[in-house]
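My questions all concern the structure below.
One protein chain is absent from this view; the other protein chains keep their places.
Up next, subunit A:
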């Protein structure tokens, strides 16, 4: 393969140069986002439950270019090899399709996201209600357009609700990117590639409890506070959309 490349791809250095150019744009105080949103504006969300027939519950979420399908199986009996436990188990798996990113053939399981999804949902599910059993959550990213994990988490909680699994509350999740002095909510893949830092909050809006907080990159305390306020506010609004989606199928 190395001697005779089957596909054409632009040289690495060219890509890097373009990225640096883009970075410069993002560092300016005043720039416009590629999709014409303002900095504190989320992408329009489209949510539907019942996307997969074979699953006990499923949901599809589309936030701009990010398209995710989540199916929930179970609760079903835990495998014999696992030890006895009084509480149920949650098993999460996030995978990417081969065509999810502009570079093809990258699709596979995403271990890091799988464990983060598990952490985010764990707190919201009442695991005591199904002892000795396992709930499997399979998330498949059809198209990765940035802020993948928040979309996966929100979509997964919707699928769990659809499957009739007892939860304290829905989990809605939103991320914020930091560019110099600017905070940009719900970043696209392009923006994520150039960010200085990112913050993601998953919360249970009705209880106003946070199930997961992820912070990467350079941040100042004041910025963190500001970003958290922004995220939580967006989470509340996203939860309203999720709730109305569930109401729609109930009536």
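Throughout what follows, contacts are C-beta pairs under 8 Å (C-beta built on N, C-alpha and C of every residue); 3 or more make two chains touch, one makes a residue touch a chain; residues count from 1.
Here is the rule we go by: contacts and distances are computed from a predicted model.
This complex has a chain not shown, and the name its UniProt record holds, of "Exosome complex component RRP4", "Os02g0620100 protein", "Small ribosomal subunit protein uS11c" or "Integrator complex subunit 14", is "Exosome complex component RRP4". Within the complete assembly, A:161 is the residue of A:92, A:161 or A:230 that touches the hidden chain. For the chain left out of this panel, the touching residue among A:26, A:60, A:113 or A:130 is A:130.
Think of the hidden chain as still there; on subunit A it touches residues 50, 53, 56-57, 74-77, 126, 130-133, 161-170, 204-207, 243, 246-247, 249-251.
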